[in-house]
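What follows is a single structure, written as structure tokens, with notes after it.
All protein chains of the complex are present and in place, except for one that has been dropped.
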Amino acid sequence: MDFAHSESTQQLIAQVHRFVHERVVPSEAIYRDQLVDTADWTQWKIPPVIEELKAEAKRLGLWNLFLPDAEHGAGLSNRDYAPIAEVTGRSFLAPEALNCSAPDTGNAEVLVKYGSAEQQQRWLAPLLAGEIRSAFAMTEPAVASSDATNMRATCEVVGDEVVLNGIKWWTSGAGDPRLGFFIFMGVTDPSASRHTQHSMVLVPADAAGIRIVRMLPVIGNLDEPHGHAEVAFDDVRLPKSAIIAGPGRGFEIAQGRLGPGRIHHCMRAIGAAERALERLCERAVQRTAFGKRLVDLGGNRDIIANARMAIDQARLLTLKAAWTLDTRGTRAALTDISAIKVIAPNVLQTIADAAMQIHGGQGVADAELHWLYAMGRVLRIADGPDEVHRHMVAKLELAKYA
Amino acid sequence: MDFAHSESTQQLIAQVHRFVHERVVPSEAIYRDQLVDTADWTQWKIPPVIEELKAEAKRLGLWNLFLPDAEHGAGLSNRDYAPIAEVTGRSFLAPEALNCSAPDTGNAEVLVKYGSAEQQQRWLAPLLAGEIRSAFAMTEPAVASSDATNMRATCEVVGDEVVLNGIKWWTSGAGDPRLGFFIFMGVTDPSASRHTQHSMVLVPADAAGIRIVRMLPVIGNLDEPHGHAEVAFDDVRLPKSAIIAGPGRGFEIAQGRLGPGRIHHCMRAIGAAERALERLCERAVQRTAFGKRLVDLGGNRDIIANARMAIDQARLLTLKAAWTLDTRGTRAALTDISAIKVIAPNVLQTIADAAMQIHGGQGVADAELHWLYAMGRVLRIADGPDEVHRHMVAKLELAKYA
Amino acid sequence: MDFAHSESTQQLIAQVHRFVHERVVPSEAIYRDQLVDTADWTQWKIPPVIEELKAEAKRLGLWNLFLPDAEHGAGLSNRDYAPIAEVTGRSFLAPEALNCSAPDTGNAEVLVKYGSAEQQQRWLAPLLAGEIRSAFAMTEPAVASSDATNMRATCEVVGDEVVLNGIKWWTSGAGDPRLGFFIFMGVTDPSASRHTQHSMVLVPADAAGIRIVRMLPVIGNLDEPHGHAEVAFDDVRLPKSAIIAGPGRGFEIAQGRLGPGRIHHCMRAIGAAERALERLCERAVQRTAFGKRLVDLGGNRDIIANARMAIDQARLLTLKAAWTLDTRGTRAALTDISAIKVIAPNVLQTIADAAMQIHGGQGVADAELHWLYAMGRVLRIADGPDEVHRHMVAKLELAKYA
Partner (left out) sequence: MDFAHSESTQQLIAQVHRFVHERVVPSEAIYRDQLVDTADWTQWKIPPVIEELKAEAKRLGLWNLFLPDAEHGAGLSNRDYAPIAEVTGRSFLAPEALNCSAPDTGNAEVLVKYGSAEQQQRWLAPLLAGEIRSAFAMTEPAVASSDATNMRATCEVVGDEVVLNGIKWWTSGAGDPRLGFFIFMGVTDPSASRHTQHSMVLVPADAAGIRIVRMLPVIGNLDEPHGHAEVAFDDVRLPKSAIIAGPGRGFEIAQGRLGPGRIHHCMRAIGAAERALERLCERAVQRTAFGKRLVDLGGNRDIIANARMAIDQARLLTLKAAWTLDTRGTRAALTDISAIKVIAPNVLQTIADAAMQIHGGQGVADAELHWLYAMGRVLRIADGPDEVHRHMVAKLELAKYA
């Protein structure tokens, strides 16, 4: 048993840490200033500073670190990338700066594993180059998406074509001016067995029949210039070759992207929780009231201790999940992956809430604290709500007593 | 001991309930549509529908119910107004529709009790008529406002004039096009005893030297068209008669508005919590996943039961605080008032969070759920953070052991 | 709405408070010294001091206050007895000293309402005189007793006799040397409708066929000299007249005793919680560590404030349940009664745990703290576990959405 990262991973962590803290964090305010402040998504523009950061990260080799495929990406295992993901969670800009933001990460992995040579050349290459972005159209507004059998959108094969219909939402990045393509999931054959009904289709962003219905706010944020869209697909027609890996493999592909994606999310949440705890501690030692530093008032030290204990435990379990995924495969990691998906977002939300509280009036107006809170809050729902994951942990536990 | 409201109060509750549910709630969507959707506060306009609601409420006699003074207002005691305040908490529009929204309520009470005849005629009359609105400039950005001795803003008496200087924030309503006046609090005589240093000054909204620095977002909301402003007062000069009740009485006046104000806040929070629980239950019985209604999945019934128990307890303690304030005075009500100020906002935040969670993806994008959550979250800080009130409860408890 | 107790109730509370604090509490140590310290229940003796206290209470008229029947008892309503019950919760000896301890209270109420003249004369009279004690044999070891349809014990009518068979447990008081009778519940007619299958039977303690299987420890306490027994009833034969109110009315009788009984339990739990908070505060102001009083260390003031807030809320809801039971009947009080049955024991357990914690090593060895903790812990299970009551609260809440 050894809790130390490998030498090379430690070096990479240090490099990423330096880049995030010396280059990315100081660019946050510039980015916010450069943003076009409007609710009209068609007016959104990409702040130039992010492209500068991307160029610099690429030059430094801090690029596509998420991609376990050594040919297209950094070739890191889950356990080696996990601590990198944590560092990127400390700034809302960092994942994009390093070309490691969702849903591009999952989409790239899908194209690496399942994409045709043509798909890889036309879409994967510019995605990994940071020239385009992508979106993932899976969740639907009218049904409980945690139950995949509810999916209503269709992608029917008609002759040489595949025809897409349906309403998707929480399609993140759909408002990004650089959007290149969607990966769309829908039902191809409702009469097939439960796990072979769905297909995934690569849809160019400019395909006819796609309409952005609205951009959804996330706890009050539109997250411009990316945006989370409700998107209508009305009779979108594409050549049959747009179906990734062929019809009926949607479920299989979806499963494959879940494990690593959840580990990325959780490690970023842990990095964000560390940032929230820093904000909390900084305030606690600097602010005074009633003649004392806040840290010497009431239960603030208990809050800080509880935060440290919660973060350290969440990190270890997430790293163990990554290690298990690497060494024993997805099945062996199921309990840990569902567990961290409950734990890490809740830890983040709790600490961000405490950081807000200790900031008093500033706390509810502070953009970073809002981002930290919202990230935790949303992750408790996205990619399976807490309830579904707790249910999975209990189910696997109870299987021991069958 | 009798837990029933008086006959007349029960009738009034029923009337307000009907108005809120039949007229105000259905107007919420209209109001949102009529809002000018911009972050530029100088462009904000009042949605016409709210003025229609106000006219109707006035006609029905559901107007200024908050004001215990029978000459200027409805003459209700705290215990009789409290359940009315709860009903108004069920819609973000209701308090304004009934001319019962903060900070107008507290400002009106101050002018009724301490205002000169001239102040009452010029400012109180149109405020109670719903023609103008008002703001309260007390909190300051650079210091812990829960400790009043920290206040830095000044209102110096210079000859016949009073001169105001300082930066205030969380001055709610400062962006409202109908704003008539501020009540400003500052230090007049730093050499006076601890509780006679401050004064309150009535400042016309168009006085020279006032500058809105920025509008503060509240968990992502600007709350247009009212807004919460950071306001600079630079050498604002007014006749000495603008000092309410004369110099040095600011602390005394501030104390007097706290008790009733906190009861209003808490009862509205409880009404909001009821609304959140309704949203939660409606979703739980309507939505299905994995072949079951959500209410039949996992711990959702426990969440509902816990919410009901928390609300009912919080309501009773708030009503008792109101009754104690009415029958035994502020000193006797101190523990209860601090207690409810901790309890009610936390109950609201917790239930709003649960309502978000059960709504899944819709939960984080829903405007009403966001409002409910933000109301609870902000109230945990506004008017004294949880920590200060818990400290007060403990202090009074420990006084028994001295 | 009026939160004040009536004049006469206030006087009675004051009297009971004086008696409990001046006479009962100082007798606790004497009682413990007089106890025969043995696990062999057949050796148990009644400490003389309790009989002295009973005589004194009777003389002072502080006797049978629980009994709403004015002829046999004090004739207090639930809302008037509730605050008395709270005071008796402050000492483990007080309920018995005032002849107000369970299960005698419920048994007496049953005999007042449903007992024959003969039963009242032979059993109720000495019970109310404090000469004998009684036990209630309902719960069974092999099944979930919160679901009454599970009951397996039988009381068959055979000719002129009723014949009892079955195993009961948690039959409290069964080890008391003064035990006069059991009230036994069993199935008389399994073919009858769901609510008319059961009967209650008055069983003299010395009836042939009764066997104490063992005394059950409660979190390590045997609660001698009363004891909680597992009791076997093997072919116990009694005249048919022993059936209270006749065959088939067991369920109806059981329902009737639940509401008041739960209010008594909860008010006593609240009194016990007040005692636990006193212990906590006394320790917090007296003990020093690291040069400070404990009250000035860490989050202890938050713990104290949270305890005060929890107790005050629980008390109000319990009083409201009592008032509702008095003025609107059992059906109207269902939500409140289930709610307090969850809330009050949990409040007690939490505060008793905190009181233990602040006492350090002494905390886990202190007999009073152990009693306070165990009382809360057991009440979370006795008379319906938390889960069943939460379920009831949720069910009634959701009925609004049917």
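For reference, chains read A, B and C in written order, and residue numbers begin at 1 within each chain.
Here is the rule we go by: a contact is a pair of C-beta atoms (placed from the backbone, for glycine too) under 8 Å apart; a residue touches a chain by one contact, two chains touch by 3 or more.
Being a predicted model, the structure only gives us computed values, none of them experimental.
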Absent-chain contact - pick from C:A39, C:A55, C:A129 or C:V213: C:A39
On chain A, residues whose C-beta touches the chain left out of the figure: 1-6, 9, 79, 277, 281-282, 284-285, 295, 301-302, 304-306, 308-309, 312-314, 316-317, 319-320, 323-324, 327, 335-336, 339, 342-343, 390-391, 393-395, 397-398, 400-401
Residues of chain B in contact with the chain not shown: 298-299, 301-302
Absent-chain interface as seen on chain C, which is shown: 37, 39, 139, 141, 144-147, 150, 169-170, 216-221, 228, 287-290, 297-300, 353, 356-357, 360-365, 367, 370, 373-374, 377-378, 380-382, 385-387, 390-391
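Note that in this section only the chains that are shown with their structure count from here on.
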Farthest chain (mean CA position) relative to chain A: C
Rounded Å distance, chain B centre to chain C centre (Cα mean): 44
Between chain A and chain C, centroid-to-centroid distance (C-alpha), Å: 54
Cα-centroid distance, chain A relative to chain B, in whole angstrom: 38
Touching two or more other chains - residue numbers and ranges from chain A: 298-299
